[in-house]
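Here's a structure for you.
The complex appears here minus one protein chain, its other protein chains still in place.
Entry: chain A
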Amino acid sequence: MKNTPALSLYIPEPKYRPGDTPDFSDLNVSAAGVVRRPDVAVNSSEIHDLAFTLIRVLDDKGDAVGPWDPKLDVDTLKRGLRAMLLTRIFDDRMFRAQRQGKTSFYMKSLGEEAVAVAQALALDRDDMCFPTYRQQGLLIARDYPLVMMMNQIYSNEQDPLKGRQLPIMYSSKEHGFFSISGNLGTQFSQAVGWAMASAYKGDDRICAAWIGDGSTAEGDFHHALTFGSVYRAPVLLNVVNNQWAISSYQGIAGGDRSTFASRAIGYGIPGLRVDGNDFLAVYAATQWAADRARMNLGPTVLELFTYRAEGHSTSDDPTQYRPADEPGAWPLGDPVNRLTKHLIARGVWSDDEHKALVDELTEYVKAVGKEAEKNGTLGNSKLPSVKTMFEDVYKEVPPHLRKQRQELGV
């Protein structure tokens, strides 16, 4: 008779399902300002603790505290607030446009705006970005024309990508925004390759990549860390841990066992875990990692700890798998509100100014929306040109494609 129990299969489950009352009071959150800020030239083996804490700058009163305070000037803060708000308002309008049938698909970044916007501002304008589909804030912070985003979303004749890509999978070489891949994770190793090429050329541009908590399970995540470590590539490897991969909570990707930042430790790469809803913390950590990369000290893994406050996409109803009030119960708050509170605490912003800004941006997005709709929306008659369908498959149109085009009579 054996005295060991029968084997039992373990399937991880999120703490709360619909109908439960979410309570995150046991979430291990470091107080703002308590985490040390090492010199950028630190050896990764000396900062393993930073992969398990949470770098935070903004405290509950809205004050910036501790060694990670990037001490940004007011103009930069206001620029960040504006870009986050614009992203949010744009998202709202596009989400509603999908519900009105003007596009087939949309993905919001509600609650995660600080990730893309603070990072865009902390990086140089010429640094290359290899994002996922939830970093539209990068484009907005880099002043990509909203109307071009809408033209793509509406799939109209002015679509800059000529009707070839999904609505939100933007691409802009000029804005250092690599074409988003629908196959998750591939951008991670590509970013390392881009960064190595930059190093080979003796360039000064570095590179940043983003991946979701769920996609860290992809081979590409691990390939990127291996190559980044081996060749000391000048790259920021960002894991946006927004807790949810569609309906799979972060534990399905292994987040219950150890933090995503701690994945870096085995590769000998610094891993920082950062409050992703704290604009100042995200900015400071990004700046630290970018400085390392620029000094030829190699890659950094940043886990941006945040919360996906909306559904995965317009095709998703999150109330089917998590409590409807879970986003409100998230203890790290909302990135826009927290930065607003900070600006007010500093005495450089007011409720009235804030309301005026929201109104201004809402009107702006509305006006741009009308302009884009003049070019057509999904299903109306103004469509991307058929002629261009056979272009860009190759650099030059080869004879067999020219023949196919002629056969179609276009």
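Side notes on the structure shown:
By our rule, a contact is a pair of C-beta atoms (placed from the backbone, for glycine too) under 8 Å apart; a residue touches a chain by one contact, two chains touch by 3 or more; residues count from 1.
Criterion: contacts and distances are computed from a predicted model.
Note on the omitted subunit: UniProt lists it as "Pyruvate dehydrogenase E1 component subunit beta", one of the names in "Pyruvate dehydrogenase E1 component subunit beta", "Acetolactate synthase small subunit", "Circadian clock protein KaiB" or "Hydrogenase maturation factor HypA". Of the listed positions A:2, A:71 or A:173, the one in contact with the omitted chain in the full complex is A:173. Note that of A:38, A:160 or A:254, the residue touching the chain absent from this view is A:160. Check A:58, A:85, A:128 or A:284 against the missing chain and you find that the one touching it is A:128. Touch with the chain omitted from the figure is made, among A:27, A:74 or A:230, by A:230.
Counting over the whole complex, chain A has residues 128, 130, 160-162, 164-165, 169, 171-173, 178-179, 181-183, 186, 188-198, 200-201, 219-220, 223-224, 226-227, 230, 391-395, 398-400 touching the chain that is not drawn.
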